[in-house]
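Every protein chain but one is kept in place in this view of the complex.
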Amino acid sequence: MSQIFHRSTNTISRLSIYGGVFIIAGLSFALYAIGRSPYYTDVNVAKMQPVPFSHRHHAGELGLDCRYCHTSVENSSFAGLPPTQTCMTCHSQIWVTSPMLEPVRASYRDDKSIAWTRVNALPDFVYFNHSIHISKGIGCTTCHGPIADMPLTYRANTLQMGWCLECHRQPEKYVRPRDKVFDPWYQPPSDQLALGRLLVKEYKIQSLTNCDTCHR
Amino acid sequence: MEPESLPPTANASELHEILEPGHTFGSVTDKIASIVLRRRTKRGWIAGFLIGLSLLMLLNVAVCYLFAVGVGIWGIRIPVAWGFAIVNFVWWIGIGHAGTLISAILLLLRQKWRTSINRFAEAMTLFAVSCAGLFPILHLGRPWLAYWLFPYFPNYMGTWPQFRSPLVWDVFAVSTYATVSLLFWFVGLIPDLATLRDRAKSRVKKVIYGMFAMGWRGSAVHWSRYETASLLLAGLATPLVVSVHTVVSFDFAVAMVPGWHTTIFPPYFVAGAIYSGFAMVMTLAIPIRKYYELEDFITLRHLDNMAKVMLATGLIVAYGYMTETFMAFYSGNQFDRYAIINRMTGPYAILYWSLIACNIAIPQSLWSRRVRRNIPALFVLSLIINVGMWLERFVIVVISLSRDFIPSAWGMYYPTRWDWATYVGTIGLFLTLLFLFIRYLPVISISEMRSLVEEVDAEGGK
Partner (left out) sequence: MSDLRNADEMMEPGKNNGASHAQPHDERPEMAPPGLGPRLDLGAIRSTLAESNGTRFWQGLEELARTPQSEQFLHHEFPHDPEKDPVGLDRRDVLKLMGASAALAGLSACTKLPTERIVPYVRPPEEVIPGKPLFYATSMPLGGAAAGLLVESNMGRPTKVEGNPQHPGSLGATDIFSQASVLGLYDPDRAQVVMHEGRISDWAAFVASMSNALNDFKGAQGAGLSLLTETVLSPTLGSQIRALLAQYPNAKWHQYEPCNRDSAREGGRLAFGHYVNTVYRFDQADVIFSLDADFLSNGPGHVRYAREFTERRRVTGPKSDMNRLYVAESALSTTGAMADHRLPVRAGDVEAVARAISAAVERSGAAGGDSLPEKVSPAWIEAAARDLSAHRGASLVIAGEHQPAIVHSLVHALNLALGNVGKTVLYTDPLEAEPVNETESLAQLVSDIRAGSVRLLLILSGNPVYSAPAELDFANQLLRVPQRVHLGLYNDETAELCHWHIPEAHFLESWSDTRAYDGTVGIVQPLIAPLYDGKSAHEILGVLLGQSGQSAHDVVRAYWRAQHPAKETDKDFEKFWEVTLHNGWMQGSAFVAKPPMVHGGASGSDSAAAAAVVAPPGKSSGLELVFRPDPTTFDGRFANNGWLQELPKPINHLTWDNPAHVSPATAQKLGLSNGDMLKLTSEGRSMQVAAWVAPGHADGAVTVFLGYGRRRAGRVGNGAGFNAYVLRGAGSAWISNDLRLERTGARYDLAATQIHHLIDREGHQVEEESVEAFNRDLVRIANLDEFRKNPNFAKDSSEKSENISMYPGFPSPGYAWGMSIDLNNCIGCNACVVACQAENNIAVVGKHEVIAGREMHWIRVDTYFRGDMDNPETYSEPMPCMQCENAPCEVVCPVGATVHSPEGLNVMVYNRCVGTRYCSNNCPYKVRRFNFKLYSDWTTASMFGLRNPNVTVRSRGVMEKCTYCVQRINAAKIESEKADRPVRDGEIVTACQAVCPGQAIVFGNVNDPNSRVSKLKAQSRNYALLAELNTRPRTTYLARLTNPNPEMPKA
């Protein structure tokens, strides 16, 4: 009686059996890639803001201290976003007519807050506290990246749990002297590890990796 | 065990008991294949299938509502946080065991009489396991995160399952079990699929059966590979018969709830599993052989043997209950003692005693050969035992939880209509799969029956 299948079927079936393995592997890698891609993590994606505020200009070129605007970063969980008033301290004198700054003036005029778009966002079940990281010698740029070099602000790191743990597991890799915390140009020295170990001792830095450090 | 152990030589009478004489290769093949290849589907089949399907739809509704609202639609509560879901899970897993036992262990032991029942016993295993497999996922508060129980990739959190938890062991035990059962069943099917391929009239059937037959030509090489494959798989499956339900029993034995925390659990869970499994095989075999006139292949001898196995495992289970009770008092642990007393006299006592009746008292009638060879009696018994084994799981899960250490936290569990819907629904799933199997695959292994025929003739020729 006649053959149902063409003889090529043998090859095909064999191939598909072997191929299956690679297909599965490929898929999971694709998934991994997506999870790491800017599309998902928002890393290096500059967000549109009501006012195109430039950290490069203010923090970098003018050299304003971070704390001039982010006032509560040293004593609160929330670094704090400057009230319009803060902007107006300068911009009531300079660039008073610049159309770019109209939203700011408007906000001050009719007492309506500016709604900034959040750049560095954590899930709501994560309880991050700026002040303790500052006081333990973790610099702004360690997490927020080359902020003084950002015309428009973008997220510099994934802020995924794995990323947090890197530092929480071995802080000595990232810690810097307290007086350098707010230095946007700080570059870790070549002997970072040695320095780090010293600072970890000096600042009594614990490597806290138990869940309740961040989750409640 | 080494498969090369000498097979117990089957004498003529025995052979005649497991396969009525006068059958030729052709007759056997015709008989069995016809069920699949016949033109018109029998009415009874359609009716049965529809019943199964409608119950399956009920499951569908129940599951949708469950995902929409949450496990709160069930009767579970604090302290009884596990209810029907886990009861059914253990029950279904247990039922599966008979299939593996018959096809694996009895194969290694060269028990001829297994041949005619092993095929659908295996199928039953597969379907039971898939029913069971649903529950661990359904009963989760957040089922869409079930994959967290596996060590998976990609994982951006650097997190792992917690390997001290019996539930994680379950995940591996059950998934392994499902995989091996599937392979075993499929490998066994290959020659028959080929037969069907060759006998099928329509092109479509040819192609479909052909694809699954994987180019089986029945050459000597094929047969020898086939033999080794099934032996190997049998070897793999054998430890599973013991291990899977042992692991399942750990879900309870490892916990400290009075009534759960006992070392006797693994053995008597396994025994119980086989007990319920054979009961289920019986429940299925009796109607099928009648309806499809397979009395020649599934003979009284088969039923008699299965009944004996049931009697044996039933006694082991009974022993388990006794030990449990004895230990509770002997250990002097007041919590265990109270748990047992509560089972016997508490608000759920009625269930406990009906469990004793179904699993221990009534099955003792199997001692009598007359009962063992009385088909209606066996059928009723098998049903009773199925119920009994379900009750056993209910007694263990619910009664123990409803009254544990702190009296102020005691509470009663009452199943809701959704509990029942989910349970009945899985029965629907089981039936649906079973009927599809009966219609589209040979319920009895043609190839193995042929080899039997050979032996019978050989005996007859002497």
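Couple of notes before you dig in:
Each chain carries a letter (A and B) given by its place in the written order, and its residues are counted from 1.
Just so we're on the same page, contacts are C-beta pairs under 8 Å (C-beta built on N, C-alpha and C of every residue); 3 or more make two chains touch, one makes a residue touch a chain.
In this text the structure is predicted, and so the values were computed from the model without any measurement.
Checked against the full complex, the one of B:139, B:206 or B:343 touching the unshown chain is B:139. Interface with the hidden chain, as seen from subunit A, comprises residues 31, 34-35, 40, 42, 47, 72, 75-78, 80-85, 107-108, 111-118, 121, 123-125, 127, 129, 131-132, 135-136, 204, 210-213, 215-216.
Listed for subunit B, the residues touching the missing chain in the whole complex are 64-65, 67-73, 75-82, 139-149, 154, 156, 159-162, 164-168, 171, 251, 254-257, 334-335, 338, 401, 404-411.
Heads up, the rule we're going with is that only the chains that are shown with their structure count from here on.
Centre to centre, using the average C-alpha position, subunit A and subunit B are separated by 53 Å. Taken in their complex, subunit A has these residues touching subunit B: 1, 4-5, 9-10, 13, 28, 31-32, 35, 158, 160-162, 165. Residues 153-154, 156-159, 197-198, 206-207, 210, 214-215 of subunit B touch subunit A in their complex.
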